[in-house]
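The other protein chains are all here in position, but one chain of the complex has been omitted.
Then we have chain A:
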Amino acid sequence: MTDLTVRGLIVHDGRGRAVLSGIDLDVPAHSVVAVTGPSGSGKSTVLKAVLDVLPPGLRRTGGEVRWAGAPVAPGRAAVRWRRRCTGLLAQDPVSTLNPLWTVERLLSEVEGGADAARLHALDLDPAEVLQRRPHQLSGGQAQRVALARATAGDPALLLLDEPTSSLDADTTRLVADLVRRRREEGLGATLLISHDHEFVSALADHVVDLGSTGSGFTPPAAPPPEDDVVLHVDALGIAHPVPLLHDATFEVRRGELVVVVGPSGSGKTTLLRALAGLHEQYTGLVEVGGTALAPLPRRSREHLRAVQYLPQDPFAALNPAHRATSAVARAARVLLGLSRDRATSAALELLAAVRLDAATGHRRPRQLSGGQRQRVVLARALVAEPRLLLADEPTSALDDRTAEAVLGVLADHRARGLAVLAATHDPRLVRCADRVLRWRHDALSDETTRHPTRGGTTR
C-alpha cells in the first residue's frame, strides 16, 4: 500500500539548534492526516523535511522517510519520488506561481492539469482565469489555481500547506470536499498543515500536534470608536483592470476596526492597494484626517507615516537581506526620525508584543515561518504610529493564541486612536470588528455588528 511513514525526523539549523526533534508521522493510504501547532512551531519545516527540500541553513540530521515500505533516500531518489507520487500546495501561493506564465501554462506543467472540471470544482471559471497571469489573480484565486495544479493527476500523496489561508467559508468548503473525495474514491493520502481547528477537525482522520497551546479564540476587548473621522472615502470607483467597485462611500473613525469581507477575487486587495497609493487607477475622493490623499510619489511625508499598508504576501514585502528587528527599526528611524538605539528598542518591544522574541527577530525573512513574517510586517507598520492601518489578511496564517495576541496589540493601538481597515476571510477578525463592509457585486454595503448606534451612516 502507498503509505508514508516518518520516523524520528530531526532538523537542525546552521547554529546547531534543533528545529524539529524526533517527529513521527504515519499517513496511511487514502487517509487524511493533519499537522497543527502554533505559528513558528515548525509545521512547514516538517513538510519540507519530508520532501527533502529544506531551505539553505536547515539540515535533516536524523530520521527516515519511507514510502510504500521502501526508504526514500535524500537527493535524486527524493526528486523522483516528489515528481511521481506527490502533489504540493505551498504557503504564499501568489509568489510560488511563475510570474511570466498564464494560468493555462501553469496548470499544463502537470499532466492533466488544465482540466476544466477540476477548475469548476474549485469555483474557478476557466474562461475567466485561464489567460490571466499570477499578478492578475486574487490571493484566493491563486491559492485555488495552485491547488488545482497540486491535485492534477491525482497524486498518491497530496501535501497541503495552509490550503485555506486566503479563502472564504464557501471556498473553504469546496477544498474540504475535494480532500474528502480523494479519501472516498481511494485516490490517495493527504497530509495537511493548518491552524484552522474547525477545518482540521472536520477533515482529518488523525492529527499531529506540534505543541498547541489549546484552541478556542476570545476576541480581545477594545474601547468603542470615537466620532473623529480618520478615513473618508467618497464615491470611490475602481474600473481597472476590470470593473470592481462602483460608487463606494464609507468612513473609518479613530479607534475603529472596519473589516471588508466578500468572495475571493471581488477586489478587496485592490481596494486596499488603491488607498495605500499602490493602485492609481481609481475615481472618487479619499481623505485622511481631512486632507486628500495624493498618489504615492507625491504623498507628503506625514501621510506616508500616517497611512500604513499590510500586504497579503508578507514574504514579498520584506527585504530578504534585512533581519526582522532591523526591518522594523528602520521604519521607526525613517518615518519617526528615532535614533538607532531608540528605534531598535521600539522594534523589540513591538515584536515582543506580537510574540516574537529577540532571537526570532535576529532572523532573515527566509528563516521565518509564514505566520512570523505576517507579524513582522504588522510590527513594521505599527512602529510608525500610523493613524490608519490598511491590513490585508493580517491573521490568515496565525493560530488562535497568536491571533489573540496580534488582535490584542491592535486593540491597544486602537485605544490610542488607530483606525484599521482590514480585508479578511478570517471569522476571528470579523468578530472583533466594529463594522463590516460586505462586497456585493461591485458595491460595498454596511453590516453593522457591535456598535449599532455608531454604524449605519454609510451606504
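Please note the rule applied: a contact is a pair of C-beta atoms (placed from the backbone, for glycine too) under 8 Å apart; a residue touches a chain by one contact, two chains touch by 3 or more; residues count from 1.
To be clear about the criterion, contacts and distances are computed from a predicted model.
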{"item": "Complex member absent from the view - protein name from UniProt, among \"Peptide/nickel transport system permease protein\", \"Amino acid/amide ABC transporter membrane protein 1, HAAT family\", \"Cytochrome bd-I ubiquinol oxidase subunit 1 apoprotein\" or \"Heme exporter protein B\"", "value": "\"Peptide/nickel transport system permease protein\""}
{"item": "Among A:Thr5, A:Thr96, A:Thr249 or A:Ser345, residue touching the chain not depicted", "value": "A:Thr96"}
{"item": "Touching the absent chain when the full complex is considered, from A:Arg17, A:His135 or A:Arg340", "value": "A:His135"}
{"item": "Per the touch definition above, residue among A:Arg80, A:His120, A:His240 or A:Arg340 touching the missing chain", "value": "A:Arg80"}
{"item": "Footprint left on chain A by the chain that the document does not show", "value": "48, 51, 53, 55-56, 79-84, 86-88, 90, 92, 95-100, 109-110, 133, 135-136, 315, 320, 366"}
